[in-house]
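Let me give you the structure first, and then I'll get to my questions.
Note that one protein chain is taken out, while the other chains of the complex remain in position.
Just so it is clear, A and B label the chains in written order, and each chain counts residues from 1 on its own.
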Amino acid sequence: MSNNNGNNNGNKDSNNTGSNIGGKGKMVTITIDDKKYEVPEGTRLLWAALENGVYIPHLCGIEEEEKPSAGCRLCFVEIEGFLNPTTSCTQPVKEGMIVRTRSKRIDRMVKNAFELLLSNHRLNCGKCAANGSCELQKIAKERGLKLRVSRMRKLDIEAPVDDSPENFSYDPAKCVLCGRCVWVDHNVAKVGAIGLVRRGMGRKVAAFGETTLAESNCTQCGECVQACPVGALAMKK
Amino acid sequence: MTVMGTNYQEMKNRASEKAGMLQEKPYVMVGTATCGRAAGALKILDTFKEQVQKHQVETEVIEVGCLGHCYAEPMVIVYKPGFPALCYGNVDEGIASRLVSDFLVGDDPCFEFAMAALEPNDFFPTFADYPRGVYEQKIVLEACGLIDPEEIDHYIAREGYSALVKTLATEPGVVVDEIRNSKLRGRGGAGFPTGRKWGICHDAKADVKYVICNADEGDPGAFMDRALLESNPHQLIEGLIIAGYAVGASQGYIYVRAEYPLAIERLRTALQQARDNGLLGDDILGSGFSFDIRIFKGSGAFVCGEETALIASIEGKPGIPSHRPPFPAVSGLRGKPTLIDNVKTLSYVPHIMRNGADWFKGIGTPESPGTAVFALAGKVVGTGLVEVPMGTSLRTLIYDVGNGIKDDKGFKAVQIGGPSGGCLPESALDLTIDFDSLQHAGAMMGSGGLVVLDEDDCMVEIARFFLEFTQNESCGKCTFCRLGTKQMLEILTDITKGQGKPEDLDLLWELAEDIKAGSLCGLGKTAPNPVLSTLRFFRDEYEVHIHEGRCPARKCKDLITYRIVAQKCSKLCDACIASCPVEAVFTRPDMLKEIDLEKCVKCDNCLVTCLPLYDAVEKVSPPVTVAVEGGSASE
Partner (left out) sequence: MELMEGELEQIQSAVGEVLEKFDADREQLLPILQAVQGRLGYLPREAMKMVAAAVEIPEVDVYSVGTFYNQFRLSPPGKNQIKVCMGTACHMTGGNIIMDSFERRLEIEEGETTKDREFSLERVACVGCCALAPVVLVNEEVEAKVRPTRVDGILLGLGKELPKKEARPEDKAQDSAVPRDVSTQEAGDAR
């Protein structure tokens, strides 16, 4: 069941996930959508593209993390010589790499992944604290997608909003499970108040025992709120 | 002779002597693997012990593993000098007592209960005289059910651990080459060339390396790994030590499903015996090679069969897969090169090392040499574990080895590979089985689960069942798998309820394709297979559900109603009434029985209860919605 004919065309380089940190300073030339760019060798493609003003949809990517979670499945690109679309957040750049950020296949995958996320999202941009700064809105704008569930079934989410913290609130029904908040909570705030708990459709960001944040060991430092790409963790007005 | 050779020879002599002694007295072997136990084997074991005691016949009563004939459990083998060893199936306490009193005490082998003899003789046919025996060719299952899994000497007497001795006298690189030459492919699902994986791990430079045996067996309809662990644990242990030696690892793990307590117990015993005999631990057999094996108990998560998730789980984290590369063979457990192989894969290894790569390539097909082990289940007569050469046709497998379809029903489809596999229709029956042909046809070897479906099975419902399973087992990390399979499940559930929309089939197909291409790990990548294959081969069934609100197989609960056929009902018996848990069946003034559809919860009780003689309860689809005449309304 392992995917051996998968996304990559060689296990030769497989010991190099391409960390961005500590790059040797060597530059390589890659082509994205017919334009050439000079980027530091080993950088992962997503960050190389964003750095150069090429937008690729993404929610879960964390530039500093060496082992990308690669969970949102929005950052797909086509790379010449690769059989299948590849997640750009996991792919280190290499000299001469030729990349397309758009293709029929990619566009369809992004459109469907996007609608899947929305089918499980409490959509009310008008009243949302993230309105205007939300990454979902940005993806919709960049890719010409509708912020609406049209073909898929709307999945009901009943989870109540946790507004126990003084300055911010957490709405699980808006969470896209990117995991960024958990990463900063563990690695930046170094508190360990929240985690990704349960499994499958039950997976969610929660504190120990799924209590409210005020009841947990959360220091309410607010780091996670900064990291949230959507309106799930948001400052109170 | 080398030190190793001498050390081993001593062991071998001891084992052979014991084996010889075994032939001098009567013995009884009772299959007490999990499936045997489920059928009451422990009671049979006790009966034999009691009866042997009572009759004062000097007989050894031995627990063994599984012979693979699940349909005939509990099974026993009885041997008495002067007779061929005979195998008996469906043994109950009465038969067990008779076997002691009539056969062991008297001289009547009770042929009326016997299934087959184990070796050719003048009295009774052997397994090889049946179609199943003709087509089966056993390598890894060979000793299963014939040796005591908790007695290392039984294994050694059958040349066990001689492959290890041979290996330890060979350069690791040469061992890798031998496996590469044999063209052995991984039996855990994808069929990746084992030698190539060993080579990558062998070449990886690191101070520490690990080998892991994947015994997570999460497919909800497969149990051959369990049977191997319970029946012949030493074969796997020998294979794992050889793998460790070949790639240069010093520590091995066996990752076993927590639901397999007996397998774990038998493995523990076996590991200890191997250690006691110097076959495991420091300086194995004086060769200078040190290697030990630890058991790691899984905690019940299908996704932990995926390599990176399995590693995360051993590291004490949730079993969430991560992106590959890096592949575990380069950077795995604790960041070290880690070889992960399935139970069956590793169980072939001692045989290949002993008999050579050419011998192995002589069996099966050129690209998929060796045998395939299947767990036959579903509507096939001969359920159980079978081992056939690759290249055997599905038809042979189902009709000759499996003895055909139960109750003379019509064949509809065969599901191969469990939740990652697909359903193949009748037109595929002549397909010869190997890794590539199955993949081509839209199924996959997967774990080796093979479920036969008949005319009473609904293909939409089967697809829904597998999808529900994978959806439940999705780790939830990636969008396509978590939400995509959920959407597909919602659509399929709607269809089975008669609420599907015509455009659903296109959406289902599109989602399936994207989930396959877009998911992070093998679970998501293969989850749509059952849906894709049923859509491809049984689209008409989907359409009938959607357009006519009818389930042709009368399986989907929301699309059927139960009815008592007036002409068939005996009127005089009340069996159905008593069986109904909600009092939906009642007697009409004219004594005919009838079902109150508003109350009926479709539990099937009345249908199974009504005597075959009358067979008066039936299911109809599309469902009847109004209460039929004479029902509650008219009273």
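Observations, loosely collected:
Criterion: a contact is a pair of C-beta atoms (placed from the backbone, for glycine too) under 8 Å apart; a residue touches a chain by one contact, two chains touch by 3 or more.
Keep in mind the model is a prediction, meaning the values are calculated, not measured.
Only one of B:291, B:348, B:435 or B:586 touches the absent chain when the whole complex is considered: B:586. From the options B:84, B:221, B:350 or B:623, the residue with contact to the chain not on display is B:221. Touch with the chain that is not drawn comes from one residue among B:231, B:415, B:437 or B:561, which is B:415.
Contact with the chain not shown here comes from a single listed residue; of B:127, B:411 or B:469, that residue is B:469. Residues of subunit A in touch with the missing chain: 186, 191-199, 202, 206-209, 216-217.
On the side of subunit B, the interface with the absent chain consists of residues 34-35, 37-39, 70-71, 73, 218-223, 226-227, 258-260, 296-302, 313-320, 375, 377-379, 383-384, 415, 418, 449, 451, 453, 457, 462, 465-466, 469, 475, 574-575, 577-579, 581-583, 585-589, 596, 601-605, 608-609, 632, 635, using the contact rule stated above.
The rule is short, and it goes like this: only the chains that are shown with their structure count from here on.
Put simply, the C-alpha centre of subunit A and that of subunit B have 39 angstrom between them.
Interface of subunit B with subunit A (complex): residues 186, 188-190, 192, 200, 301, 305-307, 318, 322-327, 330-331, 420, 444, 446, 471-480, 482-484, 486-487, 490-491, 503, 507, 510-511, 514, 517-523, 525-526.
Residues 1-4, 6, 8, 11, 13-17, 67-74, 76, 84-85, 87, 90, 105, 108-109, 112-113, 116-117, 119-120, 151-153, 155, 177, 196, 198-203 of subunit A are the ones that touch subunit B when the two sit in their complex.
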